[in-house]
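Here the complex is missing a single protein chain, while all its other protein chains stay put.
Showing subunit A:
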Amino acid sequence: MTLEKPGFIDPVAEAQACFRLVLRTMSSPGQIVTLATDVATPPLAPATAAVLLTLVDAEVSLWLDEPLADSWDWLAFHAGVVRAADIGTAAFLCTTALPPLADVFAGTDDAPETGATIILQVPALDGGPKLTLYGPGLETPIVIAPQGLPADFIAQWEQNHRLFPRGVDLLLCAGSSFCALPRSVRIGEG
């Protein structure tokens, strides 16, 4: 048996601090927040690991893609997560490559909150193609340029937004930073 790497050292305070940052970026889409955290367990980046420990437990199902599969034991030990059978039934997905958004559960018309949350680990939150965000939470449109999104991301997101209030919500994590794209935002190029 191998000893798992530690999770949060102070679970109550660290989960709260991380949650408030998630809440901030979910409320102000595209705003990049940075978490001071020691929790790191490759292949999960610190932000990815902290967000998972903050939001996921035995009450929700999680799907990990292949490059992150080594993290199952760590997540099972610290969060008691339940493995989702496939992409379409997972409440949370944590991936290094965005699955086709149409394959992910988007909730129902009368319970849109059951739509999944995707935690996407990307190489960096800047230096990629520019995306302009519009919508609730934004006083004026904001431009972000994350790397690691698929080439047809804007078209996929357009489809996702068209389902509103159904849809999936996206968190982009890189290093110790992350930002959110809730289903309510619209995205334009440049």
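The rule is short, and it goes like this: a contact is a pair of C-beta atoms (placed from the backbone, for glycine too) under 8 Å apart; a residue touches a chain by one contact, two chains touch by 3 or more; residues count from 1.
Here is the rule we go by: contacts and distances are computed from a predicted model.
J.: Could you tell me which of "Alpha-D-ribose 1-methylphosphonate 5-phosphate C-P lyase", "NADH-quinone oxidoreductase subunit M", "Cytochrome C oxidase subunit III" or "ABC transporter substrate-binding protein" is the UniProt name of the chain missing from the displayed complex?
T.: Matching "Alpha-D-ribose 1-methylphosphonate 5-phosphate C-P lyase", "NADH-quinone oxidoreductase subunit M", "Cytochrome C oxidase subunit III" or "ABC transporter substrate-binding protein" to the record, the invisible chain is "Alpha-D-ribose 1-methylphosphonate 5-phosphate C-P lyase".
J.: Which residue numbers on subunit A touch the omitted chain?
T.: 11-13, 15-17, 19-20, 22-23, 26-28, 54-55, 57, 59-60, 108-113, 115, 117, 136-139, 164-165, 167, 169, 182-184
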